[in-house]
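Apart from one protein chain that is not included, each protein chain of the complex appears where it belongs.
To keep things simple, chains are lettered A, B and C as they appear, and every chain counts its residues starting from 1.
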Amino acid sequence: MSVMTYLQAISDGLRQEMRADERVFLMGEDIGVFGGAFKVTDGFIEEFGSGRVMDTPLAESGIIGTAVGASVVGMRPVCEMQFADFISCGFDQLVNVAGKTRYRMGLAVPITVRLPSGGGFSGGPFHSQNPEAWFMHAPGLKVVAPSTAEDAKGLLIGAIRDPNPVLYFEHKHLYRRIKGEVADGTFTTPFTARVAREGEDLCVMAYGAMVHTALEATEDLDGASVRVLDLRSLVPLDEAAILDSVQRCSKVVIVDEANATCAAGAQVAALIAEKGFEDLDGPVVRVATPDVPIPFSPPLEQAVLPSVDRVREACRELLEY
Amino acid sequence: MSVMTYLQAISDGLRQEMRADERVFLMGEDIGVFGGAFKVTDGFIEEFGSGRVMDTPLAESGIIGTAVGASVVGMRPVCEMQFADFISCGFDQLVNVAGKTRYRMGLAVPITVRLPSGGGFSGGPFHSQNPEAWFMHAPGLKVVAPSTAEDAKGLLIGAIRDPNPVLYFEHKHLYRRIKGEVADGTFTTPFTARVAREGEDLCVMAYGAMVHTALEATEDLDGASVRVLDLRSLVPLDEAAILDSVQRCSKVVIVDEANATCAAGAQVAALIAEKGFEDLDGPVVRVATPDVPIPFSPPLEQAVLPSVDRVREACRELLEY
Amino acid sequence: MATQTSGPALEEGATGGLTLDDRVALLKYMLLMRGIEQRAMTLYRQGKVPGSFYDGFGQEAVSVGAAFAMAPEDRLCILHRDLGAHLIRGVTPARIFGQYMGRAGGVTGGRDGNVHFGDWRVGCVGMVSMLPDMMLVATGMAMAFKLQGRAHAEGRGGSGRCAITWFGDGSTSRGDFHEAMNWAGVQKLPIVFVLENNQYAYSTPLHAQFAVDPVERAAAYGFPGLTVDGNDAEAMFAATWEARERAVAGGGPTLIEAVTMRMHGHAAHDDMKYVPKSQLEEWRAKDPIERQEARLRELGVDVEAVHEEVKREIEAGVQEALQMPMPDPATATDGLFAEHANELQDGQAPYSGWRSRP
Partner (left out) sequence: MATQTSGPALEEGATGGLTLDDRVALLKYMLLMRGIEQRAMTLYRQGKVPGSFYDGFGQEAVSVGAAFAMAPEDRLCILHRDLGAHLIRGVTPARIFGQYMGRAGGVTGGRDGNVHFGDWRVGCVGMVSMLPDMMLVATGMAMAFKLQGRAHAEGRGGSGRCAITWFGDGSTSRGDFHEAMNWAGVQKLPIVFVLENNQYAYSTPLHAQFAVDPVERAAAYGFPGLTVDGNDAEAMFAATWEARERAVAGGGPTLIEAVTMRMHGHAAHDDMKYVPKSQLEEWRAKDPIERQEARLRELGVDVEAVHEEVKREIEAGVQEALQMPMPDPATATDGLFAEHANELQDGQAPYSGWRSRP
């Protein structure tokens, strides 16, 4: 056990798995000599060499497409997008080649794509996005999004070992803010939800950075007992855990940092409205970023991202329902 | 007024608007000399010349990106994707350049992208997709999807005249199956929902081809009075019309031809679960394609696409709730 | 300037040379390809092939000649006019007919249709429709061979590995073409790119796709580009064999432009009105199968016997495929995700040169 930041846990997961499995190698822009835009792979090229820590051309379609090719001949590529936003440039290879090959051809595509995502630090419209819902709507891709240091490591190793394409969303705003005990060596975290806090009056469901927003917002909510469910995996989505929480609490607030329409939270809400309807005692409330690009200037950015206050307010209102 | 197929109505809308506005021009693969893979622009090059009916290189990013450039210097490009599926290759230009420029810079991007979408005829995984939800989750893009010949024309002209990027989903399976009276000349259809059939026991909400599936499934449902709401526009989504239908009927079935997770229907269900909760008398039921690529072979394809039977069954069950 | 090769047949006996059996095999695979596609067109007209149907009539030498040069341990991304390459790797006619008809016994078990297939058990990744995405996948395979130390002939008892992929003239306009060519050039990867220039992309002629023949781009990516007579199977073999040799010797990629003609419509529904009659006539005279037959007749081969053999194989394949059941609808959502990884396997490689290896 060591105490690590979320970022260190990601690095550690990568490093341990590279030591454990020589088929694992990394591809990305500026990840080698420079150690990555966020320094996740700092020092890796010294340990593993430039073949396993590959500085690629500036070409996201190329990164995903060649990773697919490498994966079907026995390698285990882990791709880094410099920012999750740039996945738009590798979108086609991801949804059409990586996502559909197993179903169509019976050929597994074991690649991992690391996507530093999320806002909160004036990254502006192209360095703050949370694009995970696009990939939830693209069959054949798994999607995970850790909120703690321990899960950051365990989900990453789990992603690399999974024989399918896995999108691993690492929230940039958690990189150095979040710390925790992390087991040494290698271990995997299952692609299921996690109860971040027990509670029975209301359940807040979230993933990634919003888990912390949810915890903070409901820490002391006029004495209410608020459960927080960390979804952790979006594909597969842990429907049992979600419906179980609905049954226990009857009131649900779902928080997304992503733009509201067709977000992960919309899917969770739709699921509850269909399969958890009888357990509900009140509307399924959503807190999310409105449908605009993430603005750069702090007052604007703060106005759109879900804040502790907005989540608290939503919970209060629902508790009073 | 003339009776036209859905496909003829699209052609007519394009032709009329090109006659009315010389800034309008068409770009796409094989749309000129060949008249388009579905013959929507058959004869256009003879009337309008190769400048306004442009056979482009095989390059979807190029088509969208150059259309954006042309639109900001006074043109009104209408792009054709040969199949909606290929929009994955122009995804980045669409979501990042076309979608975000107005919000970021105050510069309007009046482009229209025509997307022949949908399955039902053994098109297989790459010629059957319904990718509209990706773009509902990309702020700054409007999304429409006609189900009738009249709306096909009116929404298309409305899209071209709209000062924003509009994605126009035309369902391939309706091209020649659907016919109707269509007004001559030019007219626009508002980006709002349409009541396809009045009713009060239950409301089926759908768009595109699924409107017809919904109508057929509920035509004679043990005497129940079933309302069918044709959403028609997905962005903006006509929330008032949706909530009004919930209030009237209290029971809702939402049908998507798209893959279920994070589909348009998930957003509609989430909206209802949050804002229409008090009017609900029963779970918000969804019928959609499960999360797999659309298989080619007829028995497989029929097993995944929402059928009249599946919709009818879902309505029956809910009516009994 | 790109090199022009007229593609003389290689000497028998020399490494990379063709034995008489090899030359007959080239004919046989071309006949099989043409015969299967023609038979499938009949099935299509009879309503037994759902969806649409694409073929490679007139282009048989491109896939057959190039794939014939590849070793069992090589890996392939085969495109939609290249049925011959699948046949060479060992995919049976019955499984191909089953594929076209959407049967459970087809290569993809009905999940995908027509030429959208590839059998991983013989070293192939099935194409996606988005052109030319597979160029990057093939580039990634070549990248892996290098990382694994199996790229070069020195590496493992003389058996270096090479990737190969095909793509059309129209496909050269898309970004993925560039990203793949550039990537392969920068990393000097063991890969052969076969540009199948069949004069049209659907209805679009070459001049609307590019101002300069894309074979000229190869030099700007740092590797050779050559133009080959795509209607000469032996020339295709020779050029590909040399490119493969260079690749496994660490010499990097090669772009081979196979000049040919799409003699049928883009797909079954296309009447090709946009193609001048004279152009078709000109190319009809260059038919790749007739060319190979003439060669073999000169060498005393009983070409009619080959025809007969092929005919029998095809008919047997059709009959077998017609017996295959349609897929079970209850399986429609199975297998989206893998439980275990698999990996491309070696394929058939009928070229005599592979048998004589140490």
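As a convention for this text, contacts are C-beta pairs under 8 Å (C-beta built on N, C-alpha and C of every residue); 3 or more make two chains touch, one makes a residue touch a chain.
Model, not experiment: these values are computed from the prediction.
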*Can you work out which residue in C:Leu43, C:Ala104 or C:Ala219 touches the chain that's missing from view?*
C:Ala219
*Taking the full complex into account, find the residue in B:Gly13, B:Pro110 or B:Gly123 that is in contact with the omitted chain.*
B:Pro110
*With respect to the chain omitted from the figure, which of A:Glu17, A:Asp85, A:Asp230 or A:Asp256 is a touching residue?*
A:Asp85
_In the whole complex, not just what's shown, which of B:Ala67, B:Val113, B:Val211 or B:Val255 touches the removed chain?_
B:Ala67
*asked:* Tell me which stretches of subunit C touch the chain missing from the display.
replied: 173-179, 182, 185-186, 188, 207-212, 214, 216-217, 219-223
*Name, in rising order, the residues on subunit A that touch the hidden chain in the full complex.*
29-30, 33-34, 37, 55-62, 83, 85-86, 88-89, 121-127, 290-293, 295-300, 302-304
_I need the residue numbers on subunit B that touch the omitted chain, in ascending order._
25, 51-52, 56-57, 59, 61-62, 64-75, 77, 92-93, 96-97, 100-108, 110, 139-140, 142, 163-164
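Here is the rule we use: only the chains that are shown with their structure count from here on.
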*asked:* Tell me the shape of the graph of touching chains, choosing from line, ring, star, complete and other.
replied: complete
*What is the chain whose Cα centroid lies farthest from the Cα centroid of subunit A?*
C
*asked:* Can you work out the whole-Å distance between the CA centroids of subunit A and subunit B?
replied: 30
*Round to the nearest whole Å and give the separation of the Cα centres of subunit B and subunit C.*
37
*Where in subunit A do residues touch two or more other chains at once?*
92, 96, 100, 103-104, 139-140
*Hey, what residues on subunit C touch two or more of the other chains?*
108, 111-112, 116, 128-130, 175, 336
